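Dumping the structure here so I can ask a few things about it.
Left out: one protein chain. Kept in place: all the others.
== chain A ==
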Amino acid sequence: MATLFDKLWDMHRVGDAGDGDDLIAIDRLLLHERTGGVALKSLAAAGHRVRDPARVFSIMDHIVSFRHGRGRDEARSPGGEAFIVETREMAQTAGIHLIDTDNPAQGIVHVVAPELGIALPGLTLVCPDSHTCSLGALGALAWGIGSSDAEHAMATGTLRAAKPRQMLIRVAGRLSPGVSAKDLALYIIARFGSDGGKRCAIEYAGEAISDLSIEGRLTLCNMAVEFAAFTALIAPDAKTLDYVSGRPFSPSGAQVETALAHWQTLRTDEGAEFDEVIEVDAGKVAPQVSWGTSPEDSLALTDALPADASARALAYMGLTAGQSVKGLAIGGAFIGSCTNGRLSDLKAAAEILKGRRVAPGVRAVCVPGSQAVSREAEALGIDRIFKDAGFEWGAPGCAMCFYAGGETFPPETRVMSSTNRNFEGRQGPGVRTHLASPAVVAASAIAGRICAPSDILVEGGVA
């Protein structure tokens, strides 16, 4: 009896790396321009070559400008052009796949990898980006690494790693209408703490997980790193197999049947044991919003701040213990990122925004997660809904999720954000980030204050 994680680990175990570590084969490696150029440069400087360039993908996303009609090298942050240019040059020299700023497939690495079939069930995938765990949603063993490990994976096709402990998070019951994967992720982190994943490989299972769309699963697994997990996994099911088939880097021709047969074996055997088990009742999850400077500082929209809230977090966020977050006036709203920049996220927000206007004084920005998301949204008229509501409609990338020295919200602006991190200064010096689902962000943008979608709908569009 083995867990899904056991199976993936064993399948990729090249051998003993000595001293308790395993040598694990890495199927596909992803790079981005923030760290990819440095890794490629230092690999070359050390005299190592990329062992299998066809399995390395470099994607421009982190600091590319989100201005429509951006130039090929245009960055969001001062001096950012150097990272784009350097990564492009180094990628071309190394002969790896390059999805450049002007490529129609460009976007955020964790949005693009599933779209192109770079991420597939059963693969090991690594990227020098902590949210690589997103890809576990497809039944892939995917985790974030540092630059040195990226160099190691490129040079050797492997990583040395100690097999992590394993945790099962079983989410019983169904999420209520209007409650999303993002709410579930924040709920779990708030309830068990941002260290609650204990560096385990987590498998999510249960009725609520089976119910989630693939995009919802990507959102849920995306936040596993905020839970201090090694990574997260969801066993592939019919939805997964349907999602991954026929994509550019998915198996084709005679390989399709072999792949399908293999993917169907990727599940935890009945009775397999985990080191830790967490049970969650999906019915108890309400729309969430964060109040502090760690994702664990989250609560249901209707709850008051805890009496023992950290003084440091309260001071940064301009709040007092015991007060309600709901109703706080906001100055910014952001929809996008590797957490919530997919088509279903934009659709959920558009449902709220349709026929309504962002409140005066709120700067609202939507940056689709990829060119494909952007094109699909435009084909459906979703961009129009956003623009008519007063949102800026940006060019795909990680823009506004984190601050890199460029354009952002002014200090002390309270920003509703569909991203993953509310750290001090994460979206700009002094910016007060409240994490929430795209629907909650959209509703709050309309009201000009933190509120639930149901509050807007009741009010009939008048904030």
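Criterion: contacts are C-beta pairs under 8 Å (C-beta built on N, C-alpha and C of every residue); 3 or more make two chains touch, one makes a residue touch a chain; residues count from 1.
The rule we apply is simple: contacts and distances are computed from a predicted model.
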Hidden chain of the complex, named as in its UniProt record, picked from "AzlD domain-containing protein", "Acyl-CoA dehydrogenase family protein", "3-isopropylmalate dehydratase small subunit" or "Cupredoxin domain-containing protein": "3-isopropylmalate dehydratase small subunit"
Among A:R267, A:R421 or A:H434, the residue in touch with the chain that has been omitted: A:R421
Residue in contact with the excluded chain [from A:L29, A:I59, A:V112 or A:I145]: A:I145
Listed residues A:G157, A:G216 or A:G341, member touching the removed chain: A:G157
Residue in contact with the excluded chain [from A:N103, A:S176, A:T258 or A:T302]: A:T258
Where the missing chain touches chain A, by residue: 14-15, 17-21, 23, 25, 27-28, 34-35, 37-38, 41-42, 46, 48, 54-55, 77, 79, 82-83, 86, 97, 117, 120, 122-123, 128-130, 132, 144-149, 151-152, 155-158, 160, 162, 194-195, 199, 225-226, 228-230, 248-252, 255, 258-259, 262, 294, 296, 312, 402-405, 421, 423-426, 429
